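Just one protein chain is left out here, and the rest sit where they should.
Chain naming follows the written order as A, B and C, and within any one chain the residues start at number 1.
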Amino acid sequence: MERDRGNQYTVRTDLAFEAKEMYVQEKAKTKEIKGVLSKEVDIDGIKVSHIEITKEGERRIQKKAGTYITIFTDSVIEQDTNRQAKVIKVLAEKIRELLKLNGVKEKSKGLIVGLGNWNVTPDALGPLVVDKILVTNHLFELHYETVSEGYRPVASLTPGVMGVTGMETSDIILSVIDRFQPDFVIVIDALASRSIERINETIQLTDTGIHPGSGVGNRRKEVSKETLGVPVIAIGVPTVVDAVTIASDAFDYLLKHLGREWQEKDAPRKSLLPEAMPITHKDLSEKDLPSQKGRETFLGLFGNLSDEEKRTLLREVLTPLGKNLIVTPKEVDQFMKDMAHVLASGINEALHESVREGNSGYYTR
Amino acid sequence: MERDRGNQYTVRTDLAFEAKEMYVQEKAKTKEIKGVLSKEVDIDGIKVSHIEITKEGERRIQKKAGTYITIFTDSVIEQDTNRQAKVIKVLAEKIRELLKLNGVKEKSKGLIVGLGNWNVTPDALGPLVVDKILVTNHLFELHYETVSEGYRPVASLTPGVMGVTGMETSDIILSVIDRFQPDFVIVIDALASRSIERINETIQLTDTGIHPGSGVGNRRKEVSKETLGVPVIAIGVPTVVDAVTIASDAFDYLLKHLGREWQEKDAPRKSLLPEAMPITHKDLSEKDLPSQKGRETFLGLFGNLSDEEKRTLLREVLTPLGKNLIVTPKEVDQFMKDMAHVLASGINEALHESVREGNSGYYTR
Amino acid sequence: MERDRGNQYTVRTDLAFEAKEMYVQEKAKTKEIKGVLSKEVDIDGIKVSHIEITKEGERRIQKKAGTYITIFTDSVIEQDTNRQAKVIKVLAEKIRELLKLNGVKEKSKGLIVGLGNWNVTPDALGPLVVDKILVTNHLFELHYETVSEGYRPVASLTPGVMGVTGMETSDIILSVIDRFQPDFVIVIDALASRSIERINETIQLTDTGIHPGSGVGNRRKEVSKETLGVPVIAIGVPTVVDAVTIASDAFDYLLKHLGREWQEKDAPRKSLLPEAMPITHKDLSEKDLPSQKGRETFLGLFGNLSDEEKRTLLREVLTPLGKNLIVTPKEVDQFMKDMAHVLASGINEALHESVREGNSGYYTR
Partner (left out) sequence: MERDRGNQYTVRTDLAFEAKEMYVQEKAKTKEIKGVLSKEVDIDGIKVSHIEITKEGERRIQKKAGTYITIFTDSVIEQDTNRQAKVIKVLAEKIRELLKLNGVKEKSKGLIVGLGNWNVTPDALGPLVVDKILVTNHLFELHYETVSEGYRPVASLTPGVMGVTGMETSDIILSVIDRFQPDFVIVIDALASRSIERINETIQLTDTGIHPGSGVGNRRKEVSKETLGVPVIAIGVPTVVDAVTIASDAFDYLLKHLGREWQEKDAPRKSLLPEAMPITHKDLSEKDLPSQKGRETFLGLFGNLSDEEKRTLLREVLTPLGKNLIVTPKEVDQFMKDMAHVLASGINEALHESVREGNSGYYTR
């Protein structure tokens, strides 16, 4: 999440899951898209979505061909360490799956890259994860005989961001990779989210690579299998959201809420004002959305815009005023700490058999 | 800013400036309120608002009688250290004004209290300020002869928050004050804002005291001249905002934007969709708001709700869903650091003549 | 560990274990002291020393009557998390023992006080521990019904140090205790060590209380059962050492090394210079000390001074030069983090049955 400091900020849809959802939504709820295979599974109470995008799918939904896996968990925002432990297991398994799918061998050499700015907490996820990565490469190089069974050579890099280093982040990564010659690369980054529901609640894995600092133009270079010649697994977690998204989500919830009320009361409210004892809805879904007539009654012309149109309009208004703030939850410090623990533990378990088996004294505290 | 962790969070209007604005707005733009004297001055390019609320005013606008001074500055979010230096001067002057107004003598003993949670960056403003306060009381007590001219005895306290200490914050403050017997108290706290425009852009001073952790019921006790028997100056800076406010502000901007366009084009747009080359407005004001008819066209029933009604409705919808996030700008770390520097420097200059005259080696880095 | 900044620093013997050792040593190795009962046990590979000092013992060895328990562990400096887990169990057991010995009931209310300066890493142990303490008192007070079985009310306080607050630390503690009325108090502090062997390697518990900031005169007041009226358990870990101690220890090792060599070679070395293949001793003990003649040959007049005389002389020389540095191991950040984890976990297990039984989601990360 490397961004310019200006206000010309555009929240990119970093999550494949979101890209698909947007597309599906616009295609009038057709759940089948050619070239996009998706399934959803439940592992030990944790929802995991798999999306496979072929070259044909890439053309259709404007998202690079490859595998996208999304793990849904509110264990971090709920500070539930028991469930976080389960997420670590699932994450480790999915990383191994992706590595295997990309032909990475059991003992091959890995480089873990933590993107982001360590001085900006919601952007420090990458560096925080790398801090807890079990690094072993130097042990293999210097004293091969002392490294126990069950480990592989792993190195790590925190390249910083361009505003801090003055250099293209991808240039730093590419030059180090050039010399280090890893067999595969794992890149961790904090993302901008397209929904307030997903902040710190989803972990996305993909083998399609990453553009460090994307979202601010095409100036930065890609870090991917195509540019590096070795598999690149990108792990991303949305940690920030912009005001446009918050407002747009709020209005979506509002419409659904009013739609549900209408259904339940068998008549529209005469006024939108809450009654003495308001009906509060703890869950709202797409089917609660009111009809076009209802949307117009409630929200006028605005109510009938599509999601994308609403966002575009809001962005058009807020950005020149300097009011499209990029924000993060107030509890960002604890969330980043716990999420970094989850990601680093998952990576360590995925890469080292000995960590996986739990017979190791290594620990990320 | 001590808050429960749950979602039942209500953003209190901590800023007197906002309370007045709300009242004025609802009273159909009558700028005169009986019992509320206000003036606005410009000091070296910095806007400063003074509001004096009498007992009569207190009854009218539901804000405690006393003096409220608000300093408006975007020097922190713009990271402009030259202008921050000017704000420090203005802040020091205003603190001295308030102390004098409350009968605090030049050499009397002060206690600086930094409210908030040092583990939650946007709530750590109080502790961060206290960290940079020039503390001298022990020097006066232990080696009176070594303290140079131009200083007064100052002590500091960071009582923490109830979720961390397990005790009422006001109880900790009251018991320490009881023993330390200061002549006056300055309390610093991070606030929740009612507008995205004010986050890290306003510094409010008041002599009316503070309720640590207010906003979560009436359980906490007041820290004020009434409870302590000595003057209490509270300094607050809004550092967080909730999703309801962001959405509500966004819709306010949207209405004004559409209103302005209507005026400029002499006709309503047929569609809200931005044209190829949209008119972007860099400043919008109350007079850009469209008529009732216009508001209804653009935003339906919602468009005709008052500000407070919009907020209430949005809160009613978002809170039970757990989506009324409390958020802070992504750059929170730098903002808190710079704002703490501004506040601490202002307090140090206000309290110690020698710091004011710049002939001191003391420094807040 | 609250200290003046000057050079007039005297390392107090904070550890009872050391006080006894010093006494024994000077009393010509007599291991029995009247009024001082001591035993040493091994629990799961961890050495634990118990010393009971009666009123008579107090007069003899100038250490307050009461119980002193010392846990010896190098698990922190070795970063061995498996053995740290064992130390946590032993520590929890010993805290429970001391609480029981002092008549503290299972459900009574506790206050955990973390002494020290959070801005000075080797002095931040107290605040770091408090950060990880499971605080429950407010839950009991506000929503008694929601607190599960197996917990007791616990609150925490980090009073800071006088150089930062400008107030006597003991005054802050006493005033808060006065209002909060706990049934018992646990105080954590970083100590100065009298031996380089003990830094971060011993945990001492005592029921005799503590003088915050002792070592700089008699100005500070005691925090103990006598002053508070409730039991006070103090937990201390040596984290710093002064240059005098390092030099004095080095010369002690040197003498033992030379004495051992003499024994082994059946003749004194003609020169102290290391040979081509020096004998390196991995363990040296009291019996390796050379005779008086040998000590004089090796180290002249200095060699025949007693330990205390050596220290006094070195202190006399180094202090006025400003060279009696107080130092801490280079790895202080990691050591403090791990030691804080060990102490906080031990306290949490000791105080809450549910944590002890491991069926809790609470966690100190």
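Simple rule for what comes next: a contact is a pair of C-beta atoms (placed from the backbone, for glycine too) under 8 Å apart; a residue touches a chain by one contact, two chains touch by 3 or more.
Source: prediction; values computed, not measured.
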Among C:Pro122, C:Gly160, C:Pro212 or C:Gly346, the residue in touch with the chain that has been omitted: C:Pro122
Option touching the unshown chain, where C:Ala85, C:Leu254 or C:Leu289 are the choices: C:Leu254
From C:Ile43, C:Ala65 or C:Ile326, residue that would touch the chain that is not displayed: C:Ile326
Residue among A:Ile95, A:Ile172, A:Ile188 or A:Leu284 that touches the chain left out of view: A:Ile172
Residues from chain A at the interface with the omitted partner, ascending: 119, 131, 135-138, 142, 153-158, 160, 162-168, 171-172, 174-176, 178-180, 219
Touching residues (missing chain, whole complex) on chain C: 119-123, 196-197, 199, 240-241, 243-244, 246-247, 249-251, 253-254, 257, 271-274, 278, 280-284, 296-303, 305, 309, 312-314, 316-321, 323, 325-334
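As a working rule, only the chains that are shown with their structure count from here on.
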Distance from chain C to chain A - Cα centre to Cα centre, in angstrom: 46
Interchain centroid distance [CA atoms averaged], chain B/chain C, Å: 44
Interface hub residues of chain A, defined as touching at least two other chains: none
